[in-house]
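Left out: one protein chain. Kept in place: all the others.
Each chain carries a letter (A, B, C, D and E) given by its place in the written order, and its residues are counted from 1.
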Amino acid sequence: MLVKDVICILFMLGSFFLFTTATLGLLRLPDFFTRLHATGKGDTLAALWSLAGLAVYHGFTLTSAKILFIAVFLFLAQPTATHAISRAAFRCKVQPWTLAKGGEK
Amino acid sequence: MIRDSQDVIVKTLSRLLVPFMVIYALYVIMHGHHSPGGGFQGGVILAAGFVLLVVSHGLEQTRKRLSEKAAGVLSSIGVFIYAGIGALCLILGGNYLDYGKLSKLLPVVPAEARSLGILGVEIGVALAVMAVMFTIFLVIFTVGEFQEDDRSEK
Amino acid sequence: MILPLDFILILFVFICAVAAITIKDLLSAVVILGAYSFLMCLLWTEMAAIDVAFTEASVSASIGTVLMIGCVAKTKRRSKD
Amino acid sequence: MEVTLLLEATENAFRIMEKARAHALGVLDTAVQFTGEQTRFMEEKRWQVLFAGAQRRKTRFQNFVGTALILFAFWMLLSGHFDPFHLTLGAICCIITAYLFHDLLFANVRVGDMRVVALRFLCYIPWLIQQIVLSNLHVASVVLRRKMPINPQIITFKTKLETDISSITLANSITLTPGTITMDIRDGVYYVHALDQKVADDLNAGEMEDRVAHIFMEADHLYVEDVLDAARIYDALRV
Amino acid sequence: MKILSLITAVLVGAVLIYGTLDMPKWGDPHSPANTHVSPYYLHHSLEHTATPNVVTSVLADYRGYDTLGETTVIFTAGMACILLLRAGRKRRGKGDV
Partner (left out) sequence: MNDFFLILSVGMCVLVLFCLYRGTFGPGVLNRAAGISAIGTKTLIILLLMGVIYDRIDMFIDISIAYALLNFIGTVVLAKYIETTGEA
């Protein structure tokens, strides 16, 4: 068992945990905007961690540089997609769930 | 949909992302020999870059780079490149699309000539696919827009 | 070929296909078709057909969805049956 | 290396042109001493117009070269084949792409020292990643509780950032960090959806905004060196 | 009507699945597709075309006619789209746009 394998396994397990919580949030949270909180953040960081783990596992080559570029693109694109769709919902006057109106979806 | 987006974030992000998307598409086209990909996939990604430009920056900004007329001409040129390479092989004394005969024109061995012929064909396919996809997108999204313009004029 | 992934992905593709044809809202059907194409791409990759997977990815992730949204925009949003 | 060489070359050419202009103006000065003020003014005007055109062409050329070099670096990273054939293909592709999109990558960039901006941005990233990790743990802890302690609300605040690149950096950072999503930007007013009361209070302190302003050198009029100082002075100014 | 179409779809699907039972197994080295032309292409592709990716060499070189036809089909589809969808605009008297 090499050191890089251990690092890779740790990164992967962490990212899997984050993916699980993001999915749980997607299922459990009450309305659309709060669900976006779960997916928009959790998936981005989880993807970053798994990409880092794979880059460590693969070693220092051009391919791992490409993997890091995927991470850069994800970090640019994922928040923008989240923002675009939440803005569409906001402009369409989708009512956000609040504690006062609790219970109704 | 053809008008430019009012959103600063989407606009800026697509401004930063479109050149990389286009260079990636060109990479996919040119490196069909060594990695997955080729003319069709690269052409589609190229068209996607232009679509993103239309959606974020509007039709006017895109027309400066690739107008509808140019897209129509490019789609014909793509098919022409493909068929023209085949016909060139026919003229040089081989069968249709037998790229090995291109080595009479180029200073390489026949195997290399076939590789180059494949590259030329891929470029033709990519141009045709890109232009056709972009044209279909524009045609679908402008059909209703012009009707609205008519109504507003009356 | 990885057998467990194969069965799981086929199940998902089946779910997506059934959902896409039974749903009333056509825009939602287009969105679900996007998920169908993702899973289809995974299926191709899993069978080691990389070029086909690449075609599926590039076509359906960008142009396919956009053109279908355009068709929904130019026709009606709700399906009758 | 090549970047600096090319930029230096354009700079040199520009300086030579400027010298020539000064020389010509001196010659003109002696020549029109006898012909009155009016013609001299006209000549000056024409030179200025010519000069502005040259300036625009110079910036366009610099944008073209910068875009082409960045794209070529990206191409080398993607390609992995360093034989002359593939490098030539890459150069051709980069020139075509840079010709098509030369005004996209560098639009609305403030004239400033790019190296300092890049360095500060690199220093900003670890802080951002730390914040993102905290945010994810926060969301995870919210989701894993049996009764989720959420109190969603929409808060608005006005920003002092001017260029669009800095405002999107702020917006994306807000989207990525604890419990907040940027929903809309209208005329510099941010509409932010917050998951929790505490998170909303944190956002109103405005530390992130100061950091972003510090990166893109938009807090220069505050005359501060340190980020924390900037935060304090900005708070003092706001109240 | 819905029931009828469902029954038709299920019947056709059942027939198709029955048809696939007779096919060779996935990746079977003794199936006809894997014994005649495939080994030839796999062995000689690199020396014939100097292209490491066999898929590309098969698509664009050995089966070049197919790809030419494919490109022509796409081109024709684009032209058909332009002709069909642009026709409505001219009728409304805005031919100069």
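The rule is simple: a residue touches a chain if its C-beta (ideal position, glycine included) is under 8 Å from a C-beta of that chain, and two chains touch if they have at least 3 such contacts.
Everything numeric in this text was worked out from a predicted model, so none of it was measured.
Shown chains touched by the missing chain in the whole complex: A, B, C. Listed residues B:Phe20, B:Tyr82 or B:Tyr99: the one in touch with the omitted chain is B:Phe20. Of the residues in chain B, those that touch the hidden partner chain are 1, 5, 10, 14, 17, 20-21, 24, 28, 35-37, 41, 45, 48, 51-52, 55-56. Listed for chain C, the residues touching the missing chain in the whole complex are 2, 4-5, 8-9, 12, 15-16, 19, 23, 25, 27-28, 31-32, 34-35, 38-39, 41-42, 45-46, 48, 50, 53-54, 57-58, 61-62, 65-66, 69, 72-73, 77.
By the touch definition given at the top, chain A reaches the unshown chain through residues 5, 9, 12, 15-16, 19-20, 22-24, 26-27, 32, 35-36, 39, 43-44, 46-47, 50-51, 54, 57-58, 63, 66-67, 69-70, 73-74, 77-78, 80-82, 84-85, 87-89, 91-92, 94, 105.
Operating definition for what follows: only the chains that are shown with their structure count from here on.
Hopping across touching chains, the smallest step count from chain A to chain D is 1. Counting C-beta pairs in contact across C-E and across B-E shows that the higher total falls to B-E. Centroid analysis (C-alpha atoms only) places D farthest from chain E. Centre-to-centre separation of chain A and chain B, using mean CA positions: 33 Å.
Each chain gets one centre point, the mean of its Cα atoms, and the points for chain A and chain C are 22 Å apart. Of all residues in chain C, those touching 2 or more other chains are 51, listed in ascending order. Across the assembly, chain A contributes 76, 80, 83, 87 as residues in contact with two or more other chains.
All chain pairs in contact, by the document's touch criterion: A-B, A-D, B-C, B-D, B-E, C-E. Chain D contributes residues 77-78, 80, 132-133, 135-136, 139-140, 142-144, 148, 150-154, 171-172, 175-176, 179, 181-184, 191, 193, 195 to its touches with chain A in the complex. Residues 50-51, 53-55, 58-59, 62-63, 66-67, 70-71, 73-74 of chain C are the ones that touch chain B when the two sit in their complex. If you check the complex, the residues on chain B that touch chain E are 32-36, 38-40, 72, 75-76, 78-79, 82-83, 86, 97, 99, 111-112, 114-115, 117-118, 121-122, 124-125, 128-129, 131-133, 135-136, 139-140, 143, 146-147, 149-150.
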